[in-house]
Each structure stands twice: as structure tokens, then as C-alpha cells.
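All protein chains of the complex are present and in place, except for one that has been dropped.
Letters A and B mark the chains as written, and numbering starts fresh at 1 in each.
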Amino acid sequence: MSINLQRAHRERAAMKPRAVESVAGTTMKTVAGAMIVLGAIAFVLALIRGGATIAWEAYLVNLLFFLGVAQGAVVASASFYLTQAKWGGSTPYRLGEAFAPFLWVGFFLFFGLYFGRSLIFPWVTHPIAQKAAWLNTPFLFARDGIGLGVMAAASFAFIRVSRSDGARAWTIATDEIELPPHSIRVFAPLVAVLFAAVYSLIAFDLVMSLAPVWRSTLFGWYFFAGCFWSGLTAMALTAAVLRGRLGENNLFTNPTVMHDFGKMVFAFSVFWIYLLFAQYIVIWYGDLPVETFFIVHRVHHMPWSPLSVACLVLIWLIPFTALMSVRAKKTPVILGTVAGLGLAGMWLERYVLVVPSLSLDAIPFGATQFLISIGFLGAFLISAVPGLNRVAQAATSGEPVGDEAE
Amino acid sequence: MSTIAIISSFADETQCVQAVEELRAAQVGDFNTFSPIPSHKIEHAIGRSKSPVRWLVLAGGISGVLTGLAITIGTTYEWRLNAGGRPLLSWPPFIVICFELMVLLGGIFGFFGVLMLSGVPTTTMAPGYDGRFGEDRFGIVVRCDEAEAARVESMLKESGAEEVVREDEAQPR
Partner (left out) sequence: MAAAPKIPVEPSYRDIDRSVLRVMEPAGLAYWAWIGFCFTLVAIAAGFWLRQIYSGLGVTGLRQPVMWAIYITNFVFWVGIAHSGTLISAILFLFRTKWRTAVYRAAETMTIFAVATAGLFPLIHLGRVWFFYWLLPYPNQRYLQPDFRSPLVWDAFAVSTYLTISALFWTMGLIPDVANAREAATGWRKKFYTALAMGWQGTDRQWRHYSMAYLLMAGLATPLVLSVHSVVSWDFAMAINPGWHSTIFAPYFVAGAIFSGVAMVITLLIPMRKLLGIEDLLTEWHFDNLAKVVLLTSLVVSYAYITEAFMTWYTGDPIEQMTFHMRYFGPWGWMYWVMVLCNCVIPLLLFSPRIRVNMRALWIITIFVNIGMWFERFVIIAGSLTANIEPSQWAGYRPSITEIMITVGSFAWFVGLFSLFAKFLPIISMTELKEGIVWLRKALKMDRVKAA
């Protein structure tokens, strides 16, 4: 080994980070708790004072968005095993699993929709005879409830084996080609396959059925690809935020690791627009009224048209242009900003998918919907506390990373 | 004083990288390397700026999009055909054409850009080229003043060169 390389190794060894045990604690819990309370108050007030539709719309939008982020991130962790990713040691895995407790929260909140069903699902008040076999209340809540429950249970089973010593040792054995431990090889594909199935179902039932005549075969795939991207983006945002809070030489100060996060945000944003375009062009070309109305309402109808454009800008145009260069991907401020805007864009996209089906002529966004969203954000953050501490520990453990540290 | 070329070969990439680093630090003459693989370590040690071929690809991509716009819009105005009531300028299909042409011209610019920038096709081999450098040896050719030759040679040998010869001694293969 050359003198210079030896020097470089010594320097790297000296650059070990100081271990951080906890990054989120009482303060975060208090703030998040306050947010939940605010959201709950706003929700109850809206129900009492006759704004129930508005409240349930916000409830559904936020449920879809935050469940998507939490589940997408877990699936990201699973797919890292499937693709044998070792570019960030064990930290990206912990990061993907950090938001998972919200899966159970979301599972219980899903059943809350039962009480707002007549305001959310048009087919509850005006049943459609042809589709009654599929679009009826008991069957919908049974299948989606079971789906979300199984999904959450599988995710937790996966996370449990993923946190084991064997799996962790595998993630940091950067120069081995052996497959991950057997239990991982069972649960990681299971989580990925279930994700595609359950989240397609959610997309069909909780979004598509709000406009019961509309259909698009790609919609399920499009929806869960969006969830996956929002999960990745939340991970990149967390990485960019934690970078400054974990002291010197934590994993997120490594430009290659940030580069990889940036690449993923970039790549799956392009994939998202591909899936959007693939639906758009088929519907545009076919020009069948039963398909086009859904898009016309959102793209050509005021007041929704600017919001649809904003989704495109936030989810695709900004990531695509801003993250094109390598330097931008490696700059946490840029990556973090793009990821933050991207998450806002994904929330907006869920909003534009859901709400025009229920209130076409005006955007019902106001204090009520804002506070309910804040409440959901609080629930999301409070469930992420233990996971974030695990991320902090992994990122400051000084474990080896990456196969190509150039 | 005349300039001479010193040709060295290494069996190991790391040693070659080290020699490059030392040659750079000592600032003697100019040198180039031969390697059987695109070595990022050597590239890093030599420390040149990024290849300008990326600007060529970008230029190709942009000109592809412009060509796409020009032919779709241009020909539509030349042959105004009503296709099922769709607007004359229908952007969703035009995006497809622009995209394909962007990739086409970007790729063509990139490919011929590499050829141009790396000086191929050519029939003259760089001084010191040896068939082994395509197989399993890493080579460094240093051009320096005759006076410095001894220093360079010892530097190369210390880094682990298997073979260090001056150009006039080298056997053409």
C-alpha cells in the first residue's frame, strides 16, 4: 500500500465521529403533541360547526400522504436489501425504518373514515348498481383494513429482522457478495410485493372511487410510485437536516452518501413523471369522456389548474433541474430544500387527486384543513422519535460505508 | 539539453497511482499514463478537470430538442391535417419526438466527442505505447530534461516500477 493511501486511511480513522445517542427527545415530543392537540381540536370543531366535509377531506388527504411517506420509506429499506445496497452502511436502512410506527397510527386512523364515509364516498349516498359488488361499505373497510393491517405487520416483522446484528453486519460488509441473512430474504420481498398490492388497492378505493366512473389501470402503480418517492424524499430531507445536528464526521457529512440520496430523489422523480405522462397521453389520445373528465377537472378547470401545475413543478421540474449537477446533489442545503419542496408537492398532489372529486368549484383549504394537516404532521413526527434516535446512532457509529468511495 | 522520454511499467494500480502522485509533487516534465482499465484512482491522482465531453452531450441534447420542435411544428404547418379534432400543435405527441431526438443527438455528440477529444481514429501510437498496457500493465511515460532523468527514474523505481527504460533503449514490440 502506498504511503499516500496509508496516510489517507489514517486520516479517515482519525475522523471518527463522536457517538450521538439521541437527537430527538422531549422537545420534539412536546411540540408534536401540541400539534396533534391543535389538529384534533380543529377537527372536532369543524364537525360540530358544520364543516364536516372539509374536515374529512383534509383527514383523507393527510392519511394518504403520511401513510405513503411512512410506508414508502420502509419499502425503500427493503429494496436496499433486494438490490444489495451498501453505499451508506446501515444508516439508510435505519432511516427508511424511522417513520414506521406511523403505519399503526395510520391503520387505526383509517377506520376513522368509516364515520365520514357518506361525506367522502359518493357511492355511499348514490350507490352504483353495476359496481355495488365492489363499492360497498363493509367490503371496502374489510379489504383495505386487512390490507393495511397485514402491511403494517409485515413491515414490522421486516424491521425487526433488519435491526438484528446479522443484518447489520451484512450492511457494513462492503466487500462481500454474500446474500443478506435468510430472514431478510423472506421479509424484504414480502414487504415489496405487499406494498404494490395493498397500495394499489388503497389508490383504487380511497382515491379512484371518489370519482366512481373514472378508471385508469396505471393509477395504482402511479400512486405507490409516488408513495415510494415521498418516502425517499423524506429520507433525503432527514439526512440533510440531521447532517448539521450530529456533530463532525457523521455519515451525512460524507458527500458520496449525500450524492446517492440525491441521485435517488432525482431518478424516482423522473420515474414519477414518466408514469404521469404515460397515463396522460393515453387518456388525451383516446379522448373518451369517461376518462378525460378526471384530468379536465384538474388541469383545465379553475381553481385547480394552477395547483396541478405546481405539482409538476415541485415534484418534477425543480428536482430535475436543481439536482442535475453532481455538485448540487452533494450540497445538503440544495438537496434538503429540493426534498422539502418535493414533499410539499407530493402533499399537494394528494390534495389535487382527492379534493376536486368532492368539491370541484372552490378550494376548501382554510384554517380547518391547515390545522388538521398540522395534527397529522404532529402524529407523524411523534412516531418518528425512536427511529430518528436509531438513525443518529447509526450515522455516528463510524462504520465503513460504500463500495465506491470515489 | 534535450528532452527524453522515460517509460515505466507497473504491475499494480496502487503503485502506479503513487508514482503519479510523486511525479506531480516533484513537478518534473510532463507525463501520461497507459492503463488496461479506466482507473478512477489514476484519474484522480492526475487531477485534471472533468472531461468537457459532458458539454458536448448537453449541446447535442439541446439541439435535439430544438430539432424536434422545428420538425414537428414546421411540418405541421406545412401539412395542416385535422386528426380527429386534436389541436394542430399537440404537445403530448411532440414531447415524444423531442425526447427521442434529444437522446439521439446527445448520444451522437457524446460518441463522436469522445473520439475527437481522445484523438482517435489515429494510426500513430503515443511514444512508449506497448501492447502489455492493454493487457495487465500500467504504464507511465515521463518526458523530462536529460538532467532530471536519473531523479525521475529513481522516483519511479521507488514507487514500485517493474521496468524503467529510456525511450532510445526501449525495444519496439
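In this text, a contact is a pair of C-beta atoms (placed from the backbone, for glycine too) under 8 Å apart; a residue touches a chain by one contact, two chains touch by 3 or more.
Given the structure is predicted, the values throughout are model-derived calculations rather than measurements.
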{"item": "Listed residues A:V270, A:V309 or A:A367, member touching the removed chain", "value": "A:V270"}
{"item": "Sole residue of B:T14, B:S63 or B:S90 that reaches the chain not shown, by the stated touch rule", "value": "B:S90"}
{"item": "Candidates A:G166, A:G244 or A:G286 - the one touching the absent chain", "value": "A:G286"}
{"item": "Touch list for chain A against the chain that is not drawn", "value": "83, 87, 130-131, 134, 175-179, 193, 196-197, 200, 204, 215-221, 267, 270, 274-275, 278-279, 281-283, 285-286, 288, 403-404"}
{"item": "Residue ranges of chain B at the interface with the undisplayed chain", "value": "32-40, 42-43, 46, 48, 50-51, 53-54, 57, 61, 71-72, 75-76, 78-79, 81, 83, 86, 90, 93-94, 96-97, 99-101, 103-104, 106-108, 110-111, 113-115, 117-126, 129, 131-136"}
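In this section, only the chains that are shown with their structure count from here on.
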{"item": "Interfacial residue positions of chain A with respect to chain B in the complex", "value": "1-5, 277, 280-281, 284-285, 287, 406"}
{"item": "Interface residues, chain B side, partner chain A - complex", "value": "14-15, 17-18, 21, 40-41, 44, 84, 86, 92-93, 95-96, 159"}
